[in-house]
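Apart from one protein chain that is not included, each protein chain of the complex appears where it belongs.
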Amino acid sequence: MTLLEVKGLRVEFSGREEPVRAVNGVDLEIERGEIVGLVGESGSGKTVTSLSILGLIRQPGRITAGSILLDGTDLRTLGPEQLRAIRGARVSYVPQSPRGALNPLLRIGKQMENILVSHGEGGRQATAELRRRTVEMIEAVGISDPQRALRAYPHELSGGMAQRAVIANAMILRPDLVIADEPTTGLDVTVQAQILDLFSERVREQGAGALLVTHDLGIVANYCTRIAVMYAGRIVETGPARAVFQRPRHPYTVGLLRSVPVLGQPLFSMPGQAPDLRALPSGCAFAARCANVLPECAAVPPPWREVAREAHRFLCHLEDGAPL
Amino acid sequence: MTARQLLRTARRNSELTAGGALILAWVAVALLAPVIAPHDPASTSFAALQAPGSSHLFGTDRLGHDVFSRVLYAPRADLYLAVSGVLLALLVGVLIAVPVGFTRRWWGDVVMRFFDGFQAFPVLIMALALVQALGQGSGTIIAALAILNVPLFVRVVRGQVLSLRERRFVEAAVAAGNPTRRILFRHILPNTTFPILAQATISIAYAIIIVAALSFLSVGIKPPTAEWGQMISDGYQNLTTGQWWIAIFPGLAVVTVVLGFHLVGDGLQRTFAIQRRH
Partner (left out) sequence: MSVLLEVAGLTKRFPVRGGAVHAVSDVSFTIEEGESLGLVGESGSGKTTTGRCILRLVEPTAGTVRFRGRDITALGRRDLRAARADMQVVFQEPYESLNPRMTVHQIVEEHLLLHRPELSKADRAAQVAELLDKVSLRSEHGRRRPHELSGGQQQRVGIARAIATDPAFLVLDEPTSSLDVSVRAQILELLLGLQRDLGLSYLFISHDLSTIQYSCTRVAVMYLGRIVEVGPTREVFEEPRHPYTRALLSALLRPDVDQSVSRIQLEGEIPSAITLPPGCAFASRCPVAIGACVEAVPELRRVAGDAQRAACLRAEEIPALMATPGPG
């Protein structure tokens, strides 16, 4: 059975004026053993999508439609207590800032033990058992002196070490699904690569599935098996990372890839900016910025198109996507 | 911030709306007192100690004043003194605090320690001492209120300046080639208006109480000027003999106007906190 199946997800944030339609019908699947890269710019809905899966949408936000099936169980039908039991144990979260994710007043080791205890593990038998599991986990995230790290307070760790500790926290209950939101933003490039190596290694080793939310196409190309590109609250292109990077089809994906400076290639500068989520056009939300726009694009919603034999789909009026 | 922004925030914040309405109502009463008051507030030509009724809405006091008229006239003294004293303190406080907050040199700390020491005295004792030293009169009360409040404004504004001077847009102003004075008054000061306004409203609320308290202790405004503290002082002895209206009505007036300023102060602080989070 598919590990995670999101169908027709819609999320709105109501304000005083028109509601902000942050997510407008997202379908997303994640299988065990794969890392799906969810790519988009600010306001694309990638973070809101991931928070929806975790059941963390708060007022004034609201899921207005869709289902979120984890091994066939719709998380939207569960009560707060059942959700709490699932979060951490079956679905875990690696947020953007490790500083915010760690309790500044507790030693790293204590925080990891608390996670185990709060999900009913350890119990009476086993301070020693808890200790053994935290040491094992902290070693698994590549920290060479586990005893010292477990005794440390978060502020005593470097940014890279703190993010390793966060990953250890997220993986210690052997979750089925890990959601990581920009896990290396703010880290140095040399550290970023180490953290992502470690993250993907952990996910594969534990047979979990992962959603890696990022704006960085370089990260997706190097660490993800599949990619989903979001624009204005919708996924506009999805498929195996290899297929999408080799022949992107949606004009937005093409533009995004060419916006990354590469020596010897002209830099493509996408005109305009993302649309107002309170007043989306009836047709394609990207039409106003699109280099390959057709007469019908602005008014008629674009259809999904399949690239033969590749599980590669894109949402566009152009039959073969944007020319390269 | 602009007046339009303030109005928009007020609509979203019930504390601001309620407090603002109370203050505006009292300001209107003060301005329109000659029109709406049924009698001359200084006139003593009525029978003394009449209970509230159709001829005297709030009754009359021992000397035969119409209490209602005096309650309506009093904000002309109370609000005027409190607001003037606090505005003076605001002006002086800002002029001291902005350079003190911006400098990274030793004298900034020295000035702050001075005001810290100043604030250690109990407020009312200090006010009494100042009135004793300067002589009774409305000028003295304003000066005393200003002296009491300057340290509060210095503290609030300096705190703001300390954090603003590390902001990137201030560094940008330096990089632009702005002289220091322009950085202080064009770039830093306009960004402190919210907390200054909040402090001013809270200070005015306290100042009204101090004005009334000084009169109550017979060192404030001299009769026959209508003033709430004076009226409470006159009437409180009659509470035990059953003529409650002489002290209670001015007392209620003080409570509502002080409440108004407090509500606005809290409302401003809350909006500022929300704004800062964005």
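Note that the chains are named A and B in the order they appear, and that numbering of residues resets to 1 at the start of each chain.
Criterion: a residue touches a chain if its C-beta (ideal position, glycine included) is under 8 Å from a C-beta of that chain, and two chains touch if they have at least 3 such contacts.
For clarity, every value in this text was computed on a predicted model and none was experimentally measured.
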item: Given B:A48, B:L63, B:A172 or B:V255, the one touching the chain that is not displayed; value: B:A172
item: Of A:L257, A:L280, A:V293 or A:V307, the residue in touch with the unshown chain; value: A:L257
item: Hidden-chain contact residue, picked from the options A:R76, A:H119 or A:H215; value: A:H215
item: For chain B, the residues touching the chain missing from this view; value: 1, 167-169, 171-179, 187, 190-191
item: Touching residues (missing chain, whole complex) on chain A; value: 41-42, 158, 188-190, 192-194, 197, 215-222, 241-242, 245-246, 255-263, 267-271, 273-274
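The rule is short, and it goes like this: only the chains that are shown with their structure count from here on.
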item: Intercentroid distance (Cα basis), chain B paired with chain A, Å; value: 53
